[in-house]
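Inspection log for the structure reproduced underneath, given as structure tokens.
A single protein chain has been omitted; all remaining protein chains appear in their positions.
Showing chain A:
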């Protein structure tokens, strides 16, 4: 689809922290483990449909495992972020890619959140909101020190910007 004078969005400069891959894998494994365990338990306890239940559990476990190994690698390559003097720029998604841009002058709040799993991997999520109900920008899976630094920098810049950001 490249012709004369075509334009496209370039990838943001920074990748997430490498540990995000591990964090995503843990999430994917947990998501798989729950139904697999339930199916396996029911299969072990009930006689008649044991074969089918255990087969389903096995198929689910293998699929989950493969996804947990491969998908995070792919995600790691597509998820990017960048903060310039003027704007925050984030790219997410694999099948449905999404690029979000929020100008510095319109940022209202900057939040840093660390979930339990993220804490284990020493990661953090930075959420930048603007006055639009639909314009929030999230950067997931940053190293927690990088995240704290980034949040501080964004807060400082936005405080220096006059206006009510609408």
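One rule holds for everything that comes next: a contact is a pair of C-beta atoms (placed from the backbone, for glycine too) under 8 Å apart; a residue touches a chain by one contact, two chains touch by 3 or more; residues count from 1.
One rule holds for everything that comes next: contacts and distances are computed from a predicted model.
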Complex member absent from the view - protein name from UniProt, among "Sulfite reductase", "Putative membrane protein", "Act minimal PKS acyl carrier protein" or "Oligopeptide transport system permease protein": "Putative membrane protein"
Touching residue (missing chain; options A:87, A:117 or A:157): A:87
Touch list for chain A against the chain that is not drawn: 1-12, 70, 73-74, 77-78, 82, 84, 86-87, 89, 94-103, 106, 130-135, 137, 165-166
